[in-house]
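Data first, discussion second: the structure below is written as structure tokens.
Removed: one protein chain of the complex. Kept in place: all other protein chains.
Which chain is which? They are A and B, in the order written, and residues in each are numbered from 1.
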Amino acid sequence: MGTNDIFDILKTEFGDYILEYKDQQPVDPYILVNPDQLFDICHTLRDKEEFQFDYLMSLSGMDLGEKLGVVYHLYSMNHKHKVVLKVSVPKEDPKVPSVERIWRSADWHEREAYDLMGIHFEGHHNLIRILCPYDWEGHPLRKDYQAPEFYHGMEVS
Amino acid sequence: MGLLNRLDNPYEGGGIVLGTVEDLLNWGRSKSNWYLHFGLACCAIEFMAMNASHFDFMRFGTIPRTSPRQADFIMVTGTVTLKMAERIKILYEQMAEPKYVISVGSCSNCGGPYWEHGYHVLKGVDKIIPVDVYIPGCPPRPEAFEEGMIQLQKKISQQAIFNKRKKLAAEDKNQ
Partner (left out) sequence: MSEKKRIELEYSQLDSERMRINVGPQHPSTHGVLRLEVEVDGEIVTEVVPHMGYLHRSFEKYCEQLTYLQVIPYIDRMDYIAAINNEWTYVLGMEKLLGIKVPEKVEYMRVIMAELNRIANHQIAVATFGLDAGAFTPFLFFFRDRELIIWILEKLSGARLLYNYLRVGGLAADVYPGFKEDCLNVVKQVRKTNAEIMDLLINNKIFIQRSANVGILPADVAINYGCSGPVLRGSGVKYDLRKDEPYSIYDRFDFDIPVGKGEVGVIGDCWNRNIVRVYEMEESCRIIEQAVAQMPMEGDVKAMVPKKIKPPVGEVYFRAENPKGDLGFYIVSNGTDKPERIKARGTSFVNLSVLPEISQGYMFADLILILGSIDIVLGEVDR
């Protein structure tokens, strides 16, 4: 099933919450979605007969300048098709609903996106840092990040 | 070394070996150095390959020990990050004297490939613990490991145990 078919079916169900469908080579086609209804959309994608996206390949945080984004790559073991979902939130208040109860692999991916990008996932049971030390300050993968001079007395740079 | 030559011909001179106590203790320490089981990253895989039968690190008298209390020296193999640096310091302080440190690979010598933009990498393990021998390479060949071990053995065999302060003061004056 191609991404435009998935887009049409989702549009009939969720209406305005599905924002956009982009398909230009060499871009992988993706569907831009409003973050408010993200949990229900992902639930439909996992459980509906035609979709059955039961495998979350990857969840990445992105720094888009004034906004922060999250990209979901999904795959279906039965139908063997893929889809790419994107959401974007403002940088001052980056809150995205968590999908860890739908796909358990999202648990650590969301902790990593929080640690390195600073995106808050609402509904996550344990959103703490995973790669950087627990008392690290700042979110390193943002474009405007400045590394600290010293950490616990050790020179950083 | 005079001691080893004598050991090769034990019955010349009636089976008596003469040497200094310092030489004897240094010989014992350098030829049976036990290391702490400590592998961080890629250099640890080369270290494992060196312990295997083709290169055979154990013929230098080294045995892996798991607890720092029982180890004589520590080989820091791999990248030292800021999170790990505090643990390395604790491990080093838990070891009993006399203890030595070999820094293996460019990451623990000077930060390695991550020297420029690594915000979480400590640029060289010698910023937190004193290092005796540096082995360069990324990762170093097993032959380089063996050369590093031989250098450490040489260093230990020339160490002063008695009258250490006098000897060190004399060396400083000569320099």
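The definition used in the following text is that a contact is a pair of C-beta atoms (placed from the backbone, for glycine too) under 8 Å apart; a residue touches a chain by one contact, two chains touch by 3 or more.
Here the structure is a predicted model, which is why all the values come from computation and not from measurement.
**Student:** One chain isn't shown here. Among B:Asn33, B:Thr79, B:Ser103 or B:Gln153, which residue touches it?
**Tutor:** Once the missing chain is taken into account, the touching residue is B:Thr79.
**Student:** Determine which one of B:Thr20, B:Thr66 or B:Asn163 touches the chain that has been left out.
**Tutor:** Of these options, the touching residue for the absent chain is B:Thr66.
**Student:** Taking the entire complex into account, which one of A:Cys42, A:Leu68, A:Val84 or A:Ile119 touches the absent chain?
**Tutor:** A:Val84
**Student:** Tell me which of A:Phe7, A:Trp103 or A:Tyr151 is the one touching the absent chain.
**Tutor:** A:Trp103
**Student:** Provide the residue numbers of chain B that touch the chain removed from this figure.
**Tutor:** These residues of chain B touch the chain that is not shown: 36-42, 44-46, 48-49, 52-54, 64, 66, 78-79, 81, 83-84, 87, 91, 113-114, 116-121, 138-139, 141.
**Student:** What chain A residues would touch the chain not displayed?
**Tutor:** 24-28, 54-58, 60, 62-63, 71, 73, 77, 80, 84, 103-105, 107-108, 112, 116, 129-133, 140-141
In this section, only the chains that are shown with their structure count from here on.
**Student:** With chain centres taken as the means of their Cα atoms, state the distance from chain A to chain B in Å.
**Tutor:** Measuring from centre to centre gives 47 Å for this pair.
**Student:** Which residues of chain B touch chain A once you look at their complex with the stated criterion?
**Tutor:** These residues of chain B touch chain A: 82-83, 85-86, 119-120, 122-123, 127-128.
**Student:** List the residues on chain A that touch chain B in their complex, please.
**Tutor:** Against chain B, the touching part of chain A is residues 132-133, 140, 145, 147, 151-152, 154-157.
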